[in-house]
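Here's a structure for you.
Apart from one protein chain that is not included, each protein chain of the complex appears where it belongs.
Note that the chains are named A and B in the order they appear, and that numbering of residues resets to 1 at the start of each chain.
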Amino acid sequence: MITENDLQSRVEITPINGSEIEINMGPHHPSTHGVIRFILFLDGEIVVRAVADVGYLHRSIEKIAENLPYPMFMPYTDRVDYVAAINCNLGYALAVESLAGLEVPERATWLRMIGAELNRINSHLIAVGALAMDVGATTPFVHAIREREYILDLLEILTGTRMNNNYVRFGGVCQDVPEDFFKKTEKFLDHFVLFLGEFNRLLTTNKIFLERLINVGILTGDQALGFSFSGPNLRASGVGHDLRRIDPYCFYSDMEFSVPVGSGVKGTTGDSFDRFIVRIDEMLESVKILRQIMSKIKEGPIQSKIPRKIVLPAGESYHRSEAPRGELGFHIVSDGKSNMPYRIKIRTGSFAAMTSLSELFKGMMVADVVAYFASLDVVAPEVDR
Amino acid sequence: MINLIYMFVFSLVYLLLLALTAGILTYVERRIAGRMQSRIGPNRVGIQGILQFIADLIKGVQKEDIIPADAYAFLFKIAPYLVFMGVFLTLVPIPFGAYTLMEDLDVGIYYVLAMASYVVIGLMIGGWASNNKWSLLGGMRSAAQKISYEIPAALGVFIVVIMSGSMNFQKIVAAQGASPVDWFVFRNPFTFIAFNLFFIASLAEGNRVPFDIPEAESELVSGYNTEYSGMRFLFFFLAEWGNLVVIGALVTCMFFGGGSFWYEWKISIPAPGRDPIVFEVLGFLWFLFKTFFFVFVIIWIRWTLPRLRIDQLMDICWKYMVPIGLISSLGIVIWMYFIPENSTIDRIVRLTLTSLGAITVLYFKYRVYKNLKITKATIYANPFV
Partner (left out) sequence: MNFALPLLEKLKQEMTSKTSEIIQADSKMPILKIEAKDIREAVKKLHDDPAFDMKYLNCISGLHLTQTKEDGTLDLLGFEVLYVFSSARDFSTIAVRVDLPEKNPAIDTIDDLYGSANWFEREVYDLLGVNFINSSDLRRIMLPQDWEGHPLRKDYKEQASYNGMPTTRPNEMESIRIE
């Protein structure tokens, strides 16, 4: 139904008070992390109102899914979140497998977890690096990118590609790894822990950096829940919500790791610095998980027998997993006859994080807007899909 | 007439030298930044990329000089030249040697302070005339910042003027000696504070990190120079890097003994029996060495620290630096009244401060090597990669 609203311009232009200026931030702006647009109404440096506008990267992935057989949709899930492709692969594969009742061999699950955790470190490195960049520190960003490069090398050995891996298959993974992969990963992890120490000395303990993030964009636990935050953003507000714990998939229930929760180490619980430090801690937890996986992984098949034509039973299901940007939910509806999904809806963490912006931007300074938005770690394709 | 020709020729020589130095500094800065960020930096044009700045210049000149349709064309055109002029004029009274200076002004410091604030007009005009809101914000920020930081800078200078009893740069340099104990920076606690005030305020006036708020890339896209292209854009950058030399030279003159390069050799009083030409050249080189050391420090700071927020910037200026500056100016008067130069207490204080400085440097070196050991990294000292 088309209402009168539809005929208005893309974003409603509200009248401007005398002392305000309206400023258009994005879709092409260095700190909007892709094509996301804010319209800020400023009084001097202070934001009076803000409108967030998304959709510049809308590729209609959900519509595409309705016209593809289940396995052929797998590469599209890479493009939902290109920074953490394997996590998206995994979420989709788990959703379909649990509906179709497909078995996954043990080694394949371990390999999936290795891919997912490496990708999580990768994604968090981008997040903390980009946050550093947005508050003006260029060098830590490049250092983070340098470490990410090692991860991409590892992922290349693991999956064959550096990004958009398309690694997970229904009932397994696409390829096994060479034996020296584990040695290389071990070496990288040793190096990476040392790197994080260096990174902390350079950036995390920096007075200016702390001043920029502490008490900026405070979200209490209730607020964060209300805005449907998930993943590190929600944990930073003091809510210990980790789907690897609450709703374990793969072998995460066997893993020993702690869920880092923001506690306001320097300022108030739920400020931007908490969101930053939670990601740093999570990288260390991922390192722990990776070490455990590598001590437990055994030889074995990597692919189970799956039917040539996957037809899910009629009905609908919402399956979720913990991606680096929070809850990644796949709402899959099948009509029980076709080998194509009737509807796939992808719920992403970035989209939920975006909902808080217009509310939180009020009263911030322009520099805080940038810092707060960067601390949410939003990736544009995940918002728009 | 002869005077006019003399003036013209010397201005031209200075202009070319400044342009060359600024150009080389862009190259040097990029190489240093590359080193700090595990990259190589430009190394293709000429030996080790030394001619990169000429390539950049040619490229910049070739670009179309775009003037936005809604810009106020006249002001838009002259703004970069105003900025450049402000920086260039500050070079006039700086003594690179006993005779290597344009004009031995009796009000040298006063003149430099006046010309430095001249830059504000250029930035403000550039930001306003672009008719771009980001540029306007940048221009406004820069005006607020520079005018505020004039005061701590002036207070720092004030202390030096009291110490040396003159505003003439030659006399200020002559009041110090060649050895570190004679430098104003280690003369007494108040001059040490004055050095810090002046150096920090200079960073702010030169738009350098952590005070690069007017052109904050991640917030304001590029600040006041967003709409500029081609030659005019280059002029902004010429001014920025020229300003580095000016800051370095001023700090060297006022706090680090200028070009005095051997004990008892005061720059404007050549030692008897020495060849004045050799003296002049050595003094000049020693001066340049000190200047470029401070330029290096500024570059180093830029690639290490994040950026402040505008209110924090103002806090630092008005809540800390200005009161400290005022107290120190009072303190220096009392100090000079009670403790005559070369008395025992004076000598002890000088020696203590100098050794404290030396200890700081040694401790820094120890920290660096300790951290290198922890992260198992190595320093590649060879700059030619």
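As a working rule, contacts are C-beta pairs under 8 Å (C-beta built on N, C-alpha and C of every residue); 3 or more make two chains touch, one makes a residue touch a chain.
For clarity, every value in this text was computed on a predicted model and none was experimentally measured.
Asks: Using the touch definition given at the top, which of the shown chains does the missing chain touch?
Replies: A
Asks: Just to verify: which one of A:24, A:98, A:268 or A:339 makes contact with the chain not shown?
Replies: Of the candidates A:24, A:98, A:268 or A:339, A:98 is in touch with the missing chain.
Asks: Considering the whole complex, which of A:211, A:327 or A:377 touches the chain not shown?
Replies: A:327
Asks: If the hidden chain were put back, which of A:62, A:106 or A:149 would touch it?
Replies: Of all options in A:62, A:106 or A:149, contact with the hidden chain holds for A:62.
Asks: Mind listing the chain A residues that contact the chain we can't see here?
Replies: 1-3, 5-12, 54-55, 58, 60, 62-63, 66, 98-99, 222-223, 225-228, 239, 241, 246-247, 315-320, 327, 329, 331, 333, 342-343, 345, 347, 351-352, 354-356, 359, 384
Everything that follows uses one rule, which is that only the chains that are shown with their structure count from here on.
Asks: Which of the residues in chain A end up touching chain B in this complex?
Replies: 21, 23-24, 29-31, 42, 45, 132-139, 142-143, 146, 191, 194-195, 197-198, 201-203, 206, 208-209, 211-212, 365-368, 370
Asks: For the complex, which residues does chain B have touching chain A?
Replies: 33, 36-39, 133-134, 137, 209-210, 212-213, 216-221, 303-312, 371, 374-377
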